[in-house]
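Left out: one protein chain. Kept in place: all the others.
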Amino acid sequence: MNALVISAVLGVVMMFSGILLKQKSAVRNVAIAGMVLLLIVNVLELCGNVFFNIDSKGMIEFDRFALLFNTIVYVSAILYLLLSARDMEKVGVNYAEYLALIFFILCGITLTSSFRSLLILFLGIEIISIPLYILTGSDKRNLKSNEASLKYFLLGAFSTGLMLMGIALIYGAQGSFDTTRVSSFQGTASPLLVAGMVLLLFSMAFKVSAAPFHFWTPDVYDGAPTVFTSFMATIVKAAVFIAFIRLFDEAFGTLQSQWQLLIAIITVATLFIGNITAVFQQSVKRMLAYSSIAQAGFMMLALYAMNADAKEGLLLYVTAYSLATIGIFAVLIKMKDYTFEGFNGFAKQQPLLAATTTICLLSLAGIPLTAGFLSKFYMLKAALGTGKHLWLVIFAVLMAAVSVYYYFRVIQAMYFKDGEVQKIDVSPAFKWTLVVVTALVVLLGVFPNLLLNWYYF
Amino acid sequence: MKNALNIVYLIPLLPLVGFLINGLLRKHLSKSMISVVGCGTILVSFALSIVMFLQVKNGDGGTIEYFNFISVGELTIPFAFQIDQLSSLFLLIITGVGFLIHVYSTSYMQEEKPEHFGRYFSYLNLFVFSMLLLVMGANYVIMFIGWEGVGLCSYLLIGYWFKNNEYNKAANKAFVMNRIGDLAFLIAIFWIIAKTGGVNYGEVFAFAPKLSGTDATIITLLLFVGAAGKSAQIPLYTWLPDAMAGPTPVSALIHAATMVTAGIYMIARSNVLYSLSEVSMNVVAIVGLATALLAATIALKQNDIKKVLAYSTVSQLGYMFLALGVGAYSAGVFHVMTHAFFKALLFLAAGSVIHAMSGEQDIRNMGGLSKKIRITFITFLIGCIAIAGIPPFSGFFSKDAILLNALLVDSHDGSFSIKGIILYGVALFTALLTAFYMFRLLFITFSGTFRGTEEQKHHIHESPAPMTIPLIILAVLSIIGGLIGIPDAIVKGGDKFTEFLSPVIAQRAGHPVSHSTEYMLMGLSTVLVGITIIVAWRQYRNYKRKEATGFAKVLEDKWYVDEFYEKIIVKPLHNFGGFLKNVFEKLVVDGLVNGVGRMVNYGGRQFRLLQSGQVGSYVLLMVLSMVIIFLVQFFLRK
Partner (left out) sequence: MPITHYIILSLALFSIGIVGVLTRRNAIIIFMCIELMLNAVNLLLVAFSKMHNYAAIKAAADQKLPITEAILNTGSEGQIFVFFIMVVAAAEVTVGLAIIVMMYRNIHSVDVNFLNRLKH
């Protein structure tokens, strides 16, 4: 409960800081300090020190899983701010407001990771989505940003409608929004409940950009200002996935036989479309958008498997994915040209940045000794644990092999091709933060238990 | 001695440290510092490997667990090293040959800028690290990590001279083909997990008898595809000759002595699984033999000194797979060892030739080098004799063991099966081809008159000591390396090698042939190889460029017998080699690879069209899929 309250308060503080503080660097420092504070109070709660004990009537519960995930989110967010907060200045004049919105999104994330009631799930998802519509359109004069924002808004509101209809049907069948009461029914499940479950599946699949509900993703990620794409594609996506797995574990765990096949179909479609389409992109930014769909396909395997390994593996996966993607986007933001050719000869000009980007890309591609390999391994192992559908695992491995192609295109451009990259200037602090991100990616690739042990204590 | 295992982690760790130092500080270190770090780490690893080897010899091998790498549910994968007969032998080969190649490189790469020099050595060290991880790992996952690592390093080293677009393509090709193999390996790992519930060698092999026949076949075939990718077997072999784009010492280290033997190691390691599947064994043997033959015929026609050696590597690897396929695992591993010696020697000597010729690789522009670069010539000659299989050079013993085992396959009571005779015949024929193209290479390069430019002629010189000393050491090893595996027929109990490996490798319960038969077979192969070499000598000792000689000179040349050979044997073989190179490689292999690419391409383009940019069509597609899913959910399910 600590982080929930503090993040909401910090959002308001950030709005005022825009008025009270003249310098942007001061605003930024407040934001980073606030984020560190969030992390500290959350870790304190993980260790058992709860400051705010609000009676939520059982609608919110901060268990180990939620708290550990929140910690991951805040660490990622701190790294994100350290790397990219400076670049938000280029988007528009409302600097403090962007940061405030990010804090509100974090508040929503804190809700979605700890909900016990469908009401809280709905609120959390909306608190995440509405600020994102704004951030997507924050580059007001840019038509692409406009377009992305409107598309995102229309499709997002549509999926909200689906989600609400699903919740209403479930309420009709079970008489409660409480996840434990949703999952308890006698005999066979009523059609209302199943229909509601399927509708919720659609809307959650939409939010995590799983095929065939992924269409908004490439356009929105491409059109949004790159700093915010980075945030959307990593932390937000991870949060929605955690909500997804919680929902299907706690509320629909008893309906597993009903949804397992559907999720398998969605997983296959997502893996296929994400990977195959990513191959043909000319812009690295758009390639990363498709890659995020492809990675979502892998995370869907956890939902499909839905066992203890899967939840654990998903935590590792979202961490590996978020860190690596933040690292790549941080470099991409600095580039003037987002095409693959724009990276030609990058290794000569910025050897360190090229090396960190390479390791992050290797992690996304799932090359051993990076966190990406282990997280994929966990996912596949979890899927194997179900004891059926071996073909799903083989298909996923095949698709992972395809993904190597487009990730290596970037590495090849950086190292093996000559070209004139426009000079980019980065501070030493930026470089060191990137090194830390990369080191984390490698560290988790060798000692995944450093993270996962927190889950058990 | 027992506690020597406690420091086994240093063996892979040192090259890793070398990689980090050379990689991070390459701008600040001088070339000599880089050389010292690069070679020194490998040397210490080599010393430690010797210690490990002695320890294993005393029967004190074992598995050392460091930490729990992965634990998902009931599956626990420790980060553990396994030091036993097989791995300690590979350790010796990798660090020993690797060290010599490092030393050689310090001189060969001398002209590079310090920064590139550092990068080169850091990649080389990283490669050795990955390879060590591959052979030391105590389970398939660690092996896979090393497996991917060597693939990556090979990619980096082939693309080392990245200015050249051709090299880029070669690097890509190597990477893609390796990835296909890796993919099969990965699927095999998951299959193993699904069926046996573990990945540690001990667990898997203990469980193996309970595996169903189909599962064993699928697993072993998938593993074989992985091995074929890494060890350049049909149809995934074309990357290896192209990979010659890298610097010559890299070719020696990666594409001859170590990386390509990873596939052999993997299959030898999994011999328990392979023994369960007759089908897989046959596939391995046939693919290996076909590769050996195909590559040998192609090698006949090559004029690039490194390309000849590359195809010869493919061919020799095919030989090793043949050995594995007929169940003669220790013969296969024995050939890995002798091959590492003489192939590294040949490559390094070729590097020395290229060095002397100021970068020229086309043997038609060489000739008569034997007097000018004496040491290189003699060592190269030793390499050729070793690979051709003349006793008592090392290649003879390993090749002989493979031939004999091929003949003995399915044999009962001293009579040979048809399959065994066919395998033996083709393998022997391949051995003759090998002798022929190797000596063709030797004679064209070293005898006759010089055919290059004046400038090149002026520049010819023997390589410096850091290059020649590794050559001499490898030459000595190529001569005596086979003596640890003398067949019982010659010296009773002479086959120390098989004896050493016997705890980890299942022995065939074969019917040994009588000693007289064995003598006869040895004599036969030796005599045939000798004749082949004489043919090659007559054919090529005074090689002249066709375009330079003209019709008159052909008449002057009175060797009608050469013409005869030319027409009856050499020409058809050349044509056949050319046919295979052009038709098989270009159409079938590349066609297959490109075809898959095109299919993906087409599919991808169609799928991109779905992303039309119109909100309306997005909603329509979403609603349609919702309707379909609802239909599936409520009507199509039972």
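Should a chain be cited, it is by its letter among A and B, assigned in written order, with residues numbered from 1 in that chain.
The criterion applied here is as follows: contacts are C-beta pairs under 8 Å (C-beta built on N, C-alpha and C of every residue); 3 or more make two chains touch, one makes a residue touch a chain.
All of these numbers come straight from a predicted model, not from anything done at the bench.
Colleague: For the chain omitted from this view, which of the shown chains does it touch?
Modeller: A, B
Colleague: Looking at the whole complex, which of A:Phe62, A:Tyr80 or A:Tyr133 touches the chain that is not displayed?
Modeller: Spelled out, the listed residue whose C-beta touches the missing chain is A:Tyr133.
Colleague: Which residue from A:Ala148, A:Val208 or A:Ile263 sits in contact with the chain not drawn here?
Modeller: From the options A:Ala148, A:Val208 or A:Ile263, the contact with the absent chain belongs to A:Ala148.
Colleague: Which candidate, A:Tyr98, A:Phe122 or A:Phe213, sits in contact with the chain we can't see?
Modeller: Going through A:Tyr98, A:Phe122 or A:Phe213 one by one, A:Phe122 is the residue touching the chain not shown.
Colleague: Using the touch rule from the top, list residues of chain B that touch the missing partner.
Modeller: 608-609, 611-616, 619-620, 623
Colleague: Spell out the interface residues on chain A facing the chain that's missing from view.
Modeller: On the chain A side, contact with the omitted chain comes from 119, 122-123, 126, 130, 133-134, 137, 140-141, 143-144, 146-151, 153-154, 157-158, 160-161, 164-165, 167-169, 171-172, 175-177, 218-219, 222-223, 280.
Assume only the chains that are shown with their structure count from here on.
Colleague: Roughly how many whole angstrom separate the Cα centroids of chain A and chain B?
Modeller: Each chain's C-alpha centroid was found; their separation is 43 Å.
Colleague: Within their complex, state which residues of chain B touch chain A.
Modeller: 67-73, 75, 79, 141, 144-145, 148-149, 152, 159, 162-163, 168, 171-172, 175, 179-180, 182-183, 186-187, 190-191, 193-194, 600-601, 603-605, 607-608, 610-611, 613, 615, 618-619, 621-622, 625-626, 629-630, 632-634, 637
Colleague: Mind listing the chain A positions that touch chain B in their complex?
Modeller: It is residues 150-151, 154-155, 158, 191, 194-195, 198, 202, 206, 212-213, 215-216, 218-219, 258, 261-262, 265, 273, 276-277, 279-280, 307-309, 312-313, 367-369, 373-374, 377-378, 380-382, 384-385, 390, 393-394, 397-398, 401-402, 404, 408, 412, 415-418, 446-449 of chain A that touch chain B.
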